[in-house]
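Note that this complex is displayed minus one protein chain, with the remaining chains in position.
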Amino acid sequence: MKRPRRRDPLPGFGLSLGITLLWLGGLVLVPLLALLLRPLELGPLGFWHSVTEPRVLASLRLSFLGALAASAVNLPLGLLVAWVLVRYRFPGRRLLDGMVDLPFALPTAVAGLALTALYAPNGWLGAPLAALGVKVAYTPLGVALAMGFVGLPFVVRTVEPVLRDLPLEAEEAAATLGATRWQAWWRVVLPALAPALLAGFAMASARAIGEYGSVIFIAGNTPMWSEIAPLLIVVRLEQFDYAGAAAVGLAMLALSFLMLLGLSLMNRLWRRA
Amino acid sequence: MTLSSLSRRAVLGSALGGGVALAARAQGAGQLLNVSYDPTREFYREFNSLFAEQWKAKTGQGIRANASHGGSGRQARAVIDGLQADVVTLALAYDIDAIAERGLINADWQQRLPHNSSPYTSTIVFLVRKGNPKKLADWPDLLKPGVSIVTPNPKTSGGARWNYLAAWAWAVKKSSGGEQAARSFLTEMFRKVPVLDTGARGATTSFVQRGQGDVLLAWENEAHLAFAEFGADQFDIVYPGFSILAEPPVAVVDRNVDRRGTRAVAEAYLQALYTPEGQALAAKHFYRPRDEAALAAAGSRFPRIEMTTIDDPIFGGWKKAQATHFDDGGEFDRIYQPGR
Partner (left out) sequence: MTPATAEPRAIRWLLVALAVLLLGAFLLLPLAAVFTEALRRGWGPVVAALADPDAQAAIRLTLLVAAIAVPVNTLGGLAGAWCIARFTFPGRALLLALIELPFSVSPVISGLVWVLLFGAHGWFGPWLQAHDVQIVFAVPGLVLATLFVTFPFVARTLIPLMQEQGRAAEEAAATLGASGWQSFWRVTLPQIRWALLSGVLLCNARAMGEFGAVSVVSGHIRGETNTMPLHVEILYNEYQFVGAFAVAALLALLALVTLAAKALLERLGARRGGMA
């Protein structure tokens, strides 16, 4: 590929870039600029106080740790599903494949209602779990569960294509050299999949951190305990605290960005190693 | 190619044009929007059709009264942000004051209609499981070991603020320790809350549908509605010995009605709340009517209990109560500070 010049045989660079910038600017950048500038009203000190309130910190901690924990659980589960889908042929494979996208397509409010109905202490799964002494709904566990629900397809769909393109030769070579199947898997397959896994983990986490609709019904929303950061934005809005709401939004955005940046750096290092 | 590029342009044009046309379309004539809070849904649904009939009979004009419901604070915020409400009927005067402060409602709104502009009242009661297994009769019983309490979040729910204030008033007035006792009573109480929903409706659902908690602190009308809706065989209503008189206020949103030319119908709408029919309807939906005749007609539906009001010196009105208790860094934040 080369730099677009007047001589570029392909037309439409200016037009498509123009449309793209207009589309991106009008729908994403200008609105986000408003989010960026609104907390300035508070001044730097005010902003800092606004986002370091114990309740804000607790909610940010829950949103981020919950999302990371949920994605960490999604990692082996997503890998298992991707592996089974790519490597094995079995009846109902196509159905399983379609099921993976369900959290993408299912409206979040519907997912939230359904999960709550299911895991509430009198629900199908909640009742037996409650008998075992495990409370899911209205606890941070429920929050993580809902986050896991929305994040799973990201892991599967990122790992799947890489796994499909993974040449079998390396595994064969490992087997020829006397490695057991487990060794070959652990030493050859997993390292090859690691970047994709990490990317899937990052995307699932990013999605889960901001998730609102499906989490809100099951969370219980107890301040300092099971209250997620997006809810706190809503709460602040209800108190007519626009700058404070925007401040929490900005803090979330900045932290997500840092997290994604960190993960992509890790990925780069991994690839180089 | 001309044809398809034409059709592409048409698609784009109609998409943009549609957006602009919709943007320009304000709410249609012959419509009235009442922005209200959560537990009034059933009442205003019926009242809106009653009012439409009355208005048609009186003026010959058709009117469609719409209602929007949600947490009281959220609704006030929406009006401040530009939701074109003709009237607001919220859970507490503080929320209407907040709208008035931004110039949408004249500052004297509370003097414009009788009874502090609140056409009906309510109070805070306990909804308990059938047979009252934990024997909860009054506020101190809430702290019995093993009792778990459902109440919404006072930061976001108007009803929850009344719950909180009722408990506070009881502790200050009826126990002997004054404010210090109230603080520790509420700290204990909120330790027993497993779910802190954002609105009164969410709390009722958690209690009724999800089986959370032993007692729901609720609006009287909300408790009765749950009672009627989910069967008297499942719940009992307990009136504590002492509670607070909640006065949900109503107001015309001056700036909106003047712009939309709906002042006459909006004012008539609120006045209709004070008519015998309006009062009877309020009583039917378990709001305590102001009208003595309607109250008498309701018979034993509304037990008389000792009640304080927000204007009691221990609170000093909504503005002060809000600042002392619910603003960031206020009593509620301190009570909730330790976490779990």
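Per-chain numbering from 1; labels A and B assigned in written order.
Rule of thumb we're sticking to: contacts are C-beta pairs under 8 Å (C-beta built on N, C-alpha and C of every residue); 3 or more make two chains touch, one makes a residue touch a chain.
This one's a predicted model, so the numbers in the text were calculated from it and none came from an experiment.
Enquirer: What chains on display are touched by the one that is not shown?
Expert: A, B
Enquirer: Which is it among B:Gln54, B:Ser68 or B:Asn132 that touches the chain not included here?
Expert: Among B:Gln54, B:Ser68 or B:Asn132, only B:Ser68 touches the chain that is not shown.
Enquirer: Would you write out the residues of chain A that touch the absent chain, in ascending order?
Expert: 1-4, 8-13, 15-17, 19-20, 23-24, 27-32, 34-35, 38, 77, 80-81, 83-85, 87-88, 90, 92, 94, 96-115, 117-118, 123-125, 148-149, 152, 161, 168, 171-172, 175-176, 181, 184, 203, 206-207, 209-213, 216, 229-231, 233-234, 237, 242, 245-246, 249, 252-253, 256-257, 260
Enquirer: Which chain B residues touch the hidden chain?
Expert: Touch set of chain B with respect to the missing chain: 1, 4-5, 11-12, 15, 18-19, 22-27, 33, 35, 38, 41-42, 66-70, 78, 80-84, 102, 199, 201-202, 205, 208-209, 225-226, 229-230, 259.
One rule holds for everything that comes next: only the chains that are shown with their structure count from here on.
Enquirer: In angstrom, rounded to a whole number, how far apart do the mean CA points of chain A and chain B lie?
Expert: Roughly 36 Å separates the two chain centres.
Enquirer: Please name which positions on chain A make contact with chain B in the complex.
Expert: On the chain A side, the touching residues are 53-55, 58, 116, 120-122, 137-138, 220-225, 227, 231, 234-235, 237-241.
Enquirer: Would you tell me which residues of chain B are touching chain A in their complex?
Expert: So the residues of chain B touching chain A come out as 71, 73-74, 76-77, 80, 98, 153, 155-156, 193-198, 206, 209-212, 328, 333, 336-337, 339-340.
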